[in-house]
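Only one protein chain is missing from this complex, and each of the others stays in its spot.
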Amino acid sequence: MVMNEIEELREAVALANRVLHHTGLTTYLGHASARIPGTDRVLIKRNGTIAVSMDTTTIKDILLADLDGNQLDGQSVGKLPAEWPLHAEIYKARPDVMGVVHTHQRWATTFGIAGAKILPVQHPVHAAVAGEEIPVYDESYAIVTTDEQARVVAETMGKRLTCHLRTHGMVFAAGSVQAAVWTAVDLEYQAELTYLASQIGTPNTIPMLFMREHLERRKAGQAGNSWSYYQWLDEDENIKSNRARQVQL
Amino acid sequence: MVMNEIEELREAVALANRVLHHTGLTTYLGHASARIPGTDRVLIKRNGTIAVSMDTTTIKDILLADLDGNQLDGQSVGKLPAEWPLHAEIYKARPDVMGVVHTHQRWATTFGIAGAKILPVQHPVHAAVAGEEIPVYDESYAIVTTDEQARVVAETMGKRLTCHLRTHGMVFAAGSVQAAVWTAVDLEYQAELTYLASQIGTPNTIPMLFMREHLERRKAGQAGNSWSYYQWLDEDENIKSNRARQVQL
Amino acid sequence: MVMNEIEELREAVALANRVLHHTGLTTYLGHASARIPGTDRVLIKRNGTIAVSMDTTTIKDILLADLDGNQLDGQSVGKLPAEWPLHAEIYKARPDVMGVVHTHQRWATTFGIAGAKILPVQHPVHAAVAGEEIPVYDESYAIVTTDEQARVVAETMGKRLTCHLRTHGMVFAAGSVQAAVWTAVDLEYQAELTYLASQIGTPNTIPMLFMREHLERRKAGQAGNSWSYYQWLDEDENIKSNRARQVQL
Partner (left out) sequence: MVMNEIEELREAVALANRVLHHTGLTTYLGHASARIPGTDRVLIKRNGTIAVSMDTTTIKDILLADLDGNQLDGQSVGKLPAEWPLHAEIYKARPDVMGVVHTHQRWATTFGIAGAKILPVQHPVHAAVAGEEIPVYDESYAIVTTDEQARVVAETMGKRLTCHLRTHGMVFAAGSVQAAVWTAVDLEYQAELTYLASQIGTPNTIPMLFMREHLERRKAGQAGNSWSYYQWLDEDENIKSNRARQVQL
């Protein structure tokens, strides 16, 4: 990637972090990152020592680091998040992954806490995110801040799009940061619908046959037209009225 | 219909698409359409290759097509949605239908997923939308994008206002696009109330006797005063703050 | 009451209707009214032939009528609502009632549909609205638009603050329109908390001993400091962003 492509990716990572707020999945906690293709370098949102709403993340808040955990720029802006290893170890274990997202989103997190399964219940393109059973990392109750813990998360996750962090939240990995964000958003609706439907009946699910190609596309990094929607939304002034809609996420 | 009447109908279809966002039933997925009376032509929202919030749909986003699937204008704007057959086959099967709506709205979709029945529980005029048992299309798990699939949907729907697409969403058909939109909105509240009431007791329902005339009016295309409310709402600047209130719908 | 007092009451009724929207209990359906003390005259929001968001109700939308159902002014603005008898028969049956409110509010209506009891669960001042068991009118499934139906509602309601209209909504009656509105708002939270608490345990309730005086005050027309809050809220520009937050109510 040449320099302006790296800056474009840095902007995409900033947008990804903003989108996690626009779609109600985060307030000031959580982060999205992207790997620079063909390198051992990653762009990630800085830590939250001075915390602000994630929908204000700009290119200035995105730091460059290598997979050994060395911060390569932005030292005056901030530091790598404490959960940096969560991203790094996934990038190390999976050469195909180009984007990682971590949230405490309400509905998906509920399923991890309950030890229940999010089912693929709505629309093969979107339900694909729940097509493969979502693994659960629960080896440690502490926040994942060490390489050793994160290695176990990556191992638990295998080649899948998503992993529950049992009493914590979610982590997503895909072929692009855009596809990782879209996966987080789609899983949230699958989780909510699974929850609601299971209160009044037994949810019908979509067979993998109808979702396989959509799942593979996300893993390959395709984000359909969702990204154009998020970009449009991001430029809309009204989206700021979404702030503090929810209790801390 | 003379030309300016067609343009008025085109504006009504644009407004219908915006209203589906204003009332929280969609974000950027879904569409409303209308048939030009006495013709085999239909006005429908363009596809979402570049996706934007549905509350920005304008007359420029509405395409004209015939029931053979030929797009007759707007080729520089976009293409017919992939789910075009869902609308077309209903118009073909039912000469009385003048408006069709498709959404992934939360509460009604939940009932389709669960195989549970939305009951007519609140106000005979509004509950009429749940007066007839809502049929379920579940022959295919794929998205309805072919004529053959859509023919089965239309057949399943019969002469009714609504049909569940089992693990996907809803489709509505009425005597006008305004009545189809109003039906989508009313069914969402009947579904939510059925859900909540069934968690604390056995819901009381309204006998068909009290809803029959209201049901027939919707099928005939009457939308009561709801449409004047939606028009008023649509002109209100504040409604834009409704964006991204929900996860992708 | 002298003329400017009547105009002040007319403004209070307009504000009452706006408050029902500000607090999320209505969108464009429903109405608040007040009796002019010592007379057989009532001020009520006009019907909704051209429907607008209830938070736009102004003094111009408030009509004067007598208890025989004669509209005494505003003929160029609109007509009495179809549910006028619901208000009138309560005023006729109960000389102490000075304000009546009708809504389709979500949580309270749910309890009427389910045949479940809203319990007095939170704060003696607010829970007082659920201190007396709430009667249910379910003699007719039709909307209450005739004097005969409305007489039965008033009879069912007796001397209480609230009545369920089984598969329709709620009606509230108190010693002032302000107290009637405050009752609608408070009952909604009692209903929501009763619902939520009953999903995880058996709700504890407040004995009548602790609520009796608060209940009597409401019946006498006192609205505590809630009304000053609603007045303040009403003058805040930001409250308009509350529009179309919910599906039709």
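For reference, chains read A, B and C in written order, and residue numbers begin at 1 within each chain.
Methods note: a residue touches a chain if its C-beta (ideal position, glycine included) is under 8 Å from a C-beta of that chain, and two chains touch if they have at least 3 such contacts.
In this text, all values refer to a predicted model and were calculated from it rather than measured experimentally.
**Q** Which shown chains does the chain we cannot see touch?
**A** Among the chains that are shown, those touched by the missing chain are A, C.
**Q** Quick one: which of C:P81, C:G99 or C:P124 touches the chain that's been left out?
**A** Residue touching the absent chain, from the options given: C:P124.
**Q** Out of C:T56, C:S140 or C:S198, which residue would touch the omitted chain in the full complex?
**A** C:S198
**Q** Just the residue numbers, please: which parts of subunit C touch the chain that's not shown?
**A** Its contact residues with the unshown chain are 22-25, 120-127, 185-186, 188-189, 192-193, 196-207, 209-210, 225-226, 228-229, 232-233, 236, 238-239, 241-242, 245.
**Q** Of the residues in subunit A, which ones touch the absent chain?
**A** Answer for subunit A: residues 27-28, 48-53, 104, 106-107, 109-111, 113-116, 138, 141-143, 166-169, 195, 198-199, 240-241, 243-249 touch the chain left out.
Everything that follows uses one rule, which is that only the chains that are shown with their structure count from here on.
**Q** Centroid from C-alpha atoms only, then distance subunit A to subunit C, rounded to Å. What do you get?
**A** 46
**Q** With chain centres taken as the means of their Cα atoms, state the distance from subunit A to subunit B in Å.
**A** Chain centroid spacing, subunit A to subunit B, equals 32 Å.
**Q** At least two other chains touched by the same residue of subunit C: list those residues.
**A** 241
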